[in-house]
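In this view, the complex is presented without one of its protein chains, the others remaining in place.
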Amino acid sequence: MNIMLHMPALLIVLPLLAAFVTPLIDKLSRKARNAFVIAIVVIEEIMMLFFAFHIFSGNIAIYTMGSSEPTKLVTEAAVPIRIVLEVDAMSAFMGIISATVAMAAAIYSISFVEESKGKGKFYTLLLIMLAGMIGMEFTGDLFNMFVFLEILSISSCALIAYRNSDGNAVEGAFKYMVVSNIAALLVLFSIALLYSQYDLLNIAALSKVISYTELDKVALVLLVTSFAMKAGSVPMHYWVPDGYSPAPASITAMLVSATQASLYALFRVSFTLYGKVITASYIGVFLIILGLLSMFIGVTMALSQKDIKRLMAYHSVSQTGYMLLGVGIGLYLLNTSDFNTYGIKAMEGGIFHIINNAMYKGLLFLTAGAIFYRLKTRNLNEMGGLAHSMKYTTLFFIIGALAIAGIPPFNGFASKLLIYEAAYRVSPILSIVAMIVSILTLASFVKVFHSAFMGAKIYEVEEAPKSMLIGMAILAAVIIILSIFPGLVVDKIVAPAAHALANWQVYAGGV
Amino acid sequence: MLKTYAGSWDAITWIIAFITIAIVVYIIRSFGRKDYRKGEAQKAFFSGEDVLSPEEMHVRASNIYWGFVEAMKGYYAWMRKIHNGIINDYIAWFVGVAAIMFIVFFIQEVIK
Partner (left out) sequence: MIYNIPFITTAILAVIGLYAVIFKRNLIKIAIGITILESAVNLSLIAIGYRKGGVAPIYTNLPPNVDIPHGMVLPVPQALTLTSIVIGVATLALILAFAMKIYKHYGSLDSHSRRLKE
């Protein structure tokens, strides 16, 4: 049996099955459960890396669920009728992000939720969340994407409300649930519109026959708006700070990559599903406008926040703006002669920014969680002098803050540079806004650094527990690798992903 | 080496340059005067006022960027009004954006 063949299904099934085994092991012993969960996320990460590098070398993996020959499609019906998983470079790229962040979050959680109740359920939901993210990224079927979207949003809402003795947590979860439910229902409605015309649910098969009728346009608008809301772009970003701030820190880090899974769905729909007909559309301009608004409003709101996690949540709105700007420029220029010169560079920048943001934003949320773990407050006004006692946390915070502000030599600088240069070519205003936002980002992290870590020693606290430090160290190590070898990363990982998005024919040819 | 649209970026070169410049700066600094007095000369001069203890000097988060927020008072007032935390409005914004998209997409055909 060729294991690489079954990898797409295994990567989804492993966390999903493990999720339902976790409560049983939890009954046996606490240590066994922790070891089991860590083993699963580490195995998942290793498998994902192997599989992803197999994909990056130019393959597309197809997996037909429930078939005796999974790589062959059921051909007598002329269209793929079973659920088909299709993994190209972009999916594999997103898969690496989800698996890495989940690994760091799970290891971090071991100490972080130690004192809470219902830890078996916590890990169950965490693994389901991982399965939901990877499922969303790997599926080649629209309806299946809706199902994984709902799995992802239900599990993440339940986890946001994990500390339900805190009213804010429940309120944030309620808001996120309502928002994501409405978005998902409208996604389902647009799937119905597409199905009614073409009798197809498979993305690749649909992209070959799509003809851009009026109903297709309605479906496109609904899909793009819904996924943009799930990705947290202004002016549909209000749930982001509400949902992110009260959640446990490790879950917030996971939520960052969960919103990026929605971003992936947005890109997949606009580039691949509508790839054939997107030329005469306004979606590119729409994404650029959303990107600009997200960047500016996100960062200015962050600047005036008092709650450390709320501040960081507004930053993730603002960072989503960079991705939308980069990829939006690519979409705006798609099928023009400029695309191959700077359009593709903008897309590479936007996609590179996805992995950068998942890592440093994850790391920053984890450091915020470490502060919360020791001080039991998220209010910046009550903090101060933590650098005296929490040395490693301070170091990790500095790494994350410099990376998000785009200070060379960190990875944030590399991806922002790609976006700035391409955006300048489209319109200098875009670049100027992007740079101002970058400066304001630095300013607000200086604020956090000053008020939380600098100053005289106020609190007698200890360093964060070991498992939390390991979780942060994993993400910090990834950031440093991404920072030192940006060229290698872009050539080997990001460029294949950008090309996979840009050429819908390759994805469609897979089925 | 990362090739961007107009140029290139290499972190290792940057780090080497940074370290080189740092060494040069350190060397230049070491040419400086060594006869300064420890103690009194090192103290910060606050217009003759007594320097507060570090605990009292720590600027709290709300006071940082007070000037920026004050200068953009109108903008922040507007933002506070929008970010009202009411779930109904979140959905209303979503419907609004979808409506704008519909208008942009279908206005050509209406004109036709």
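Residue numbering begins at 1 within each chain, and the chains themselves are lettered A and B in the order written.
By definition in this document, contacts are C-beta pairs under 8 Å (C-beta built on N, C-alpha and C of every residue); 3 or more make two chains touch, one makes a residue touch a chain.
Worth saying up front: this structure is predicted, and the values here are computed from it rather than measured.
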Quiz item: Which residue, A:Phe189, A:Tyr212 or A:Phe449, contacts the hidden chain when the whole complex is considered?
Solution: A:Phe189
Self-check item: Residue, one of A:Ser116, A:Asn164 or A:Thr336, that touches the chain absent here
Solution: A:Asn164
Self-check item: Contact partner of the left-out chain, one of A:Ala89, A:Ile110, A:Ile154 or A:Ala253
Solution: A:Ile154
Practice problem: Identify the residue among A:Ile38, A:Ala52 or A:Met177 that touches the chain left out of the display. | Solution: A:Met177
Quiz item: If the missing chain were put back, which residues of subunit A would it touch?
Solution: 143, 146-147, 150, 153-154, 157-158, 161, 164, 167-168, 170-175, 177-178, 181-182, 185, 188-189, 191-192, 195-196, 199, 201, 241-242, 245-246, 301, 304-305
Quiz prompt | Residue ranges of subunit B at the interface with the undisplayed chain | solution = 79-80, 83-88, 91-92, 95
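One rule holds for everything that comes next: only the chains that are shown with their structure count from here on.
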Quiz item: Quick one: subunit A and subunit B, Cα centre-to-centre, how many Å?
Solution: 24
Quiz item: Can you list the residues on subunit A that touch subunit B in the complex?
Solution: 174-175, 178-179, 182-183, 186, 214, 217-218, 220-222, 224-225, 228-229, 235-236, 238-239, 242, 282, 286, 297, 300-301, 303-304, 306, 341-342, 345, 380-381, 383-385, 408-409, 413-414, 417-418, 421-422, 425, 443-444, 447-448, 450-451, 454-456, 458, 483-487, 490
Quiz item: Which of the residues in subunit B come into contact with subunit A in the complex?
Solution: 1-12, 14-15, 18, 53-55, 57-62, 64-65, 68-69, 72, 75-76, 79, 82-83, 85, 87, 89-91, 93-94, 96-98, 101-102, 104-106, 109
